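Dumping the structure here so I can ask a few things about it.
Heads up, one of the protein chains got dropped from this complex, but the rest are sitting where they should.
As written, the chains take the letters A and B, and residue 1 is the first residue of each chain.
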Amino acid sequence: MRRWLPLALLGALLVFALALAARPQVDHSEAARVTRIASEVRCPTCRGQSAAESDAEAATAVKTFIRERLGQGASDAQVKAELADRFGTSILLRPPASGVSGLVWALPVAAFILAAGGLAYAFWRWRSRGLRQASDEDVVLVARARRTWERTG
Amino acid sequence: MSQVTEVRGAGEPAGAPDAPRGKRSVLFAVILAAVVLGAFVVLLVGAKEPDSRSTVVGKPAPSIDRAFGTLKGGDRVSLADFRGRYVVLNFFASWCTPCVTEHPELVRFQKQHAALGDATVVQVLYSDKPAAARQFFAERGDGGWPVLIDDEGRFALDYGVTGPPTSFLIDPQGFVLASVKSAIDQAGLEDLLNRAKQGRP
Partner (left out) sequence: MNAVLGSMGVLLGLAGAIAGVAALATGLVTRKESLLRSGTVYALMVLAGAVTAFAAMERALLTHDFSLKYVADNHSRSTPTMYTIASLWSRLEGSILLWALILAGYGAAMAWRFRARRGDPVVAWATLVVLSVSIFFFALLAGPADPFGTVRPVPLNGPGPNPLLQNHPLMLVHPPILYLGYVGFTVPFAFAIAALATGRLGEGWLVETRRWTLLAWGCLTIGIAMGAWWSYEVLGWGGFWAWDPVENASFLPWLTATAYLHSVMVQERRGMLRVWNLSLLCATFALTILGTFLTRSGVLESVHAFSNSSIGHWILAFFAVIVVVVIGLIGWRGDRLRSPGTIDSPVSREGAFLINNLLFAAFAFVVLLGTVFPLVTEALKGDRITVGRPYFDRMSAPIAVSLLFLMAVAPVLPWRKASAETLRTRMQWPLTFAVAVTVVLAASGLRGWLALLAFFLGGLGGGSAVRQLILATRRNGWRGLVGRTNGGMVVHIGVVLIAVAFAASAAYASRAEVSLTEGQSTTVGGHKVTYLGTDTRRFAASNPKAAVVTARLRVDDGRVYVPAITQYRTQTQGIGTPSVRTGLLEDVYTTLVQAPSEPGGPATIGVLVHPLTVWLWIGAGLMGLGTMLAAFRVGRPIPPVTPRPPPPTGRRQPERPRAGGPKRQLDRVPVGARDRTLTTPGKATP
């Protein structure tokens, strides 16, 4: 058990460091909020680029709008909903988790769980099969085969 | 070597490639692939016409009072100035090719309806420089309608415009009746207007 002590120590140290780093550091300044919302909104004239990244006039307008609405006390979700109301939901870069578009979130998770389950089952089967399979007859054959090889090779 | 194969023969029945089992799995795999691919193709070819109606349709037209000015240096324009008339509000840019195509159609529409006094075109410059737009009108003819300079994209945002050209038909009471997200021609505009007058959306 003594040999595992350093390992446990390292683990504790790691958890401590991560816990120290996990202290929330969300920036609540308005500029940060604007950037955060804008990075989840597509620049209306561009393809795929977010309003935060784009310099296009339409992106600037979106940022100005967000700033204005936040200044009037709107919540993040409200601002996004208002933008979606104007441009349609396709303006939001994060597909909504409900309705048909919820599939884009659920399918990979479901597929992963299925595949991981399948792999776990395969490991389990290999394990049981591997232990069962080598019969006495096999062992004899193996030994004979080995002798042949050792003589010839 | 021969012994080794013998072992394998004993433990695992060697599969012949043309065993019925193999045949069935081919059929299954090919059918599966065909179904998936077929679904994909049907999806692509038989896609529904996308719903391109703007979300402002049916609501009061957002204000365009805050303009940075008009192209001709005139006063600000308000939609309220056109109460009692239908307004075709058109977002355009000099760099957009479909806008160039639809320009003469708008001019013809305007000429006809300015005389009748029942409708007018109002344009908003979208993501473009006033100088470029002035040249656009100098080259392609001025329809005589007001052209607003957008308040840093704010009008486009309020109307949910994602790119030029986009047109909106606003009724005499100031409600948005229809939106068109592509180039329009005079006939299409007349049709929209007639249907609006008969109360058919």
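Quick notes
In the analysis below, a residue touches a chain if its C-beta (ideal position, glycine included) is under 8 Å from a C-beta of that chain, and two chains touch if they have at least 3 such contacts.
Since the structure is predicted, the reported quantities are computational estimates derived from the model, not experimental observations.
From the options B:S94, B:Q110, B:Q123 or B:S167, the residue with contact to the unseen chain in the full assembly is B:S94. Where subunit A meets the chain that is not shown, the touching residues are 3-4, 6-7, 10, 13-14, 16-23, 25, 31, 35, 39-40, 42, 47-50, 52-56, 88-96, 100-101, 103-105, 107-108, 111-112, 115-116, 119, 122-123, 126-127, 129-131, 133-136, 138-139, 142-143, 145-146, 149-150, 153. For subunit B, the residues touching the chain absent from view are 1, 4-5, 7-8, 11-12, 15-17, 19, 21-22, 25-30, 32-34, 37, 41, 43-51, 93-95, 127-129, 132.
The rule is short, and it goes like this: only the chains that are shown with their structure count from here on.
Per-chain CA centroids place subunit A at a distance of 34 Å from subunit B. Residues 3-4, 6-7, 10-11, 55-56, 127, 150, 152-154, 156-163 of subunit B are the ones that touch subunit A when the two sit in their complex. Taken together, the subunit A residues at the contact with subunit B in this complex read 44-45, 56-58, 60-62, 64-65, 85-88, 133, 137-138, 141-142, 144-145, 148.
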